[in-house]
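These notes are about the structure you will find just below.
The complex is shown incomplete by one protein chain, all other protein chains being positioned as in the whole.
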Amino acid sequence: RADLVEYLLRLGDNSMILGQRLCEWCGHGPVLEEDIALSNVALDLIGQARLIYTHAGEVEGKGQTEDDIAFLRDVFDWKNVHLVEQPNGDFADTMARQFMIDCYNVELFSALTKSTDDQLAAIAAKTLKEVTYHRRHSGEWVIRLGDGTDESHRRIQAAFDRHWIFVEELFESDDLDARITAAGIGPDPKSLRPAWDSMMDRVLSEATLTRPTADFPRSGGRKGEHSEYLGYILADMQFMQRAYPGMDW
Amino acid sequence: RADLVEYLLRLGDNSMILGQRLCEWCGHGPVLEEDIALSNVALDLIGQARLIYTHAGEVEGKGQTEDDIAFLRDVFDWKNVHLVEQPNGDFADTMARQFMIDCYNVELFSALTKSTDDQLAAIAAKTLKEVTYHRRHSGEWVIRLGDGTDESHRRIQAAFDRHWIFVEELFESDDLDARITAAGIGPDPKSLRPAWDSMMDRVLSEATLTRPTADFPRSGGRKGEHSEYLGYILADMQFMQRAYPGMDW
Amino acid sequence: MSDQAHLSPEDESGAARFQALLDREEKIEPRDWMPDRYRKLLVRQISQHAHSEVVGMLPEGNWLTRAPTLKRKAVLLAKIQDEAGHALYLYSACETLGTSREETIEALLDGRAKYSSIFNYPVPTWADVGAIGWLVDGAAIVNQVMLCRCSYGPYARAMERICKEESFHQRQGYEIMIKLAQGTPAQKKLAQDALNRWWWPSLMMFGPHDSESTHGNQSTEWKIKRRSNDDLRQHFIDMTVPQAEFLGLTVPDPDLKWNEDRGHYDFGPINWDEFKAVLKGGGPVGRERMAARRAAHDDGAWVREAAIAHAEKRKARQHAAAAE
Partner (left out) sequence: MSDQAHLSPEDESGAARFQALLDREEKIEPRDWMPDRYRKLLVRQISQHAHSEVVGMLPEGNWLTRAPTLKRKAVLLAKIQDEAGHALYLYSACETLGTSREETIEALLDGRAKYSSIFNYPVPTWADVGAIGWLVDGAAIVNQVMLCRCSYGPYARAMERICKEESFHQRQGYEIMIKLAQGTPAQKKLAQDALNRWWWPSLMMFGPHDSESTHGNQSTEWKIKRRSNDDLRQHFIDMTVPQAEFLGLTVPDPDLKWNEDRGHYDFGPINWDEFKAVLKGGGPVGRERMAARRAAHDDGAWVREAAIAHAEKRKARQHAAAAE
């Protein structure tokens, strides 16, 4: 049960932090339609986090609500991968990051629809629809920017180059993953890689982009090791719950 | 006594928030000497805030420490003027902001050395030396940038133009000021204006800069009315005390 | 020189038809003849309304990253998303009058066009998010309900869609206020402070007194505006004061009291100097709002160019493929 809670946090934290990052775009998008699209994606991600946290709280059985889980943990207790906590950068950075995680999420939640944990399987079924739409949206932008102007090509290529050091971490497995896989709760992260690779290659090629390589991949997010960005994200995100503890909003 | 506490917070909050802003420069200055100079100014300002807060806590007599005062108040309880919470912008913005407040502080603390509150008079004597040095430093930069290259002239002029809407607020008086002045604790803010104006004019002229005008001056900071920046400043600044309440560090 | 002075015979029949439609309370549609000034007045008003939706995303957007609960964060996101949607409807309505979205946005960015000056006040606390929903959206709805009966068809229809969502927003805002008002003393203080700051600016949203309104008359004749500023303002006050009482909050107007004879609340004098200063000087954070919009526009230029370039490439390829 502790394993399941931990595993759920890994899932929920990815959605939560990426959703939080996307909130920063609000009102600053390159075109109104994208303001709407980005907040739509953010809304889905935060919705996913809420479902997953609520489930985690119930499995844990200590009465933790979705808000307790989101607002009362400090950096080292967060289990998200490094990719989702990266700054938004320019629109190309945001789209490269998004497409990378969307491709991952489609494979992950697709596998999770067969989870032996019924509740998680149900959440995954709902989430799969959302992330499939996200992938279409970000994928289209990757193609548009890659095969757009010289400037957009340069920017989106640079964005992938910058973010490629975060790829390995997505597919890292540890003991917990082994137990989760054995229990039929979730897939072995490694097993998601071939499909991710082929989707990535297909879209990069259509976008006339070069697949980057990474010398020194980041890792450890799932174990609570994070970049210096996360602390700042949490300082804003948790301010109200920290400054006004235990109140109803 | 409540008046004195409130008045001390107005003084301390200006130093605190400006010191906090200057901390953001650390490691990002245009040249190492300025990294040192800016952190030196920040150090002085934070030192001033500590003395003033400690005094305020003692006058109030409810056992509040300097840290309680700095870390446990939300936006609306802060009494600083708008000028000090403005973003650092470029080096010109920081120096224009700094020179404006330094000129103000020299006049203010000079008057406060004659405060009927002995403790405040002692703090003012120490502070006056510091802010006099600050004013020399920022004033030299204003001249250097104004009478430097075309680009630096343009930037520092733009910086003054941008910050001029915050001048009026420095010299606003309210009922509290009237009582404080009557009690001989501190000067009427209005009375500081002529000296400020003449120092400003002298340096702007040496810097070959034009004194700006402001259509719609900001106000209300001393009563707790603030820009949207302050909330973000506090979210970072107060994170530790909020997340780990009542601990020793 | 009035519009009537130089009408061609064709225009004359158009003008007659236009007046007939107005008289019969039917809608003017994009392809109908309409006086130039009617068109200009509408473009001015609709684009100002559209810009207000866009700029209005910023003050609340401020709190997306800091909303106190996940539910509130999600609701706020959905609300701001709606506002972007409203802006799209309204830019479309402008386009039916022959003004492209690009032109309309240019006018905002170079300062020719206005947006509601209510968004030039800062939003320093979470309670402000509640107060904006309750009071600002509340005032907007009073205006918009009237505009659903406006004589120009596309605008009236856009307003109908918008009104539905807006009343949902107003309810959400009020719900935030209820939570605060029923909460701890700290929360109640947040709520009262926000009401203190937003009350008078909300009243100013209805514009100057009827006696001073510049566009009022023509707008009323053409059935764009169907109730006067003072009338709408009174309606808003009558509706809102009981809500404040229910919350247990004090409206910051010592002169406010129910007038049995009038069947309305009497209220104190509005500080029009502040109104004018905010309109003129951009208000406490007007500069920041416009800077944010300009930066979004400028930083997004390469994205918009890329989208166009890609669409053209794609079209050219399809063409080439079809030609083979």
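Residue numbering begins at 1 within each chain, and the chains themselves are lettered A, B and C in the order written.
Operating definition for what follows: contacts are C-beta pairs under 8 Å (C-beta built on N, C-alpha and C of every residue); 3 or more make two chains touch, one makes a residue touch a chain.
Keep in mind the model is a prediction, meaning the values are calculated, not measured.
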Visible chains in contact with the missing one: A, B
Listed residues B:55, B:97, B:155 or B:218, member touching the removed chain: B:155
Candidates B:77, B:90, B:174 or B:201 - the one touching the absent chain: B:90
For subunit A, the residues touching the chain missing from this view: 74-76, 215-216, 218, 225-228, 230-231, 235
Where the missing chain touches subunit B, by residue: 20, 23-24, 26-36, 39-40, 42-43, 46-47, 49-50, 53, 66-67, 70-71, 90-91, 143-145, 147-149, 151-152, 155, 233, 236-237, 239-241, 244, 247-249
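Operating definition for what follows: only the chains that are shown with their structure count from here on.
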For subunit B paired with subunit C, centre-to-centre distance based on mean C-alpha positions, whole Å: 38
Centre-of-Cα separation between subunit B and subunit A, whole angstrom: 42
Residues within subunit B bordering two or more other chains: 74, 231, 235
Touching two or more other chains - residues of subunit C: 66
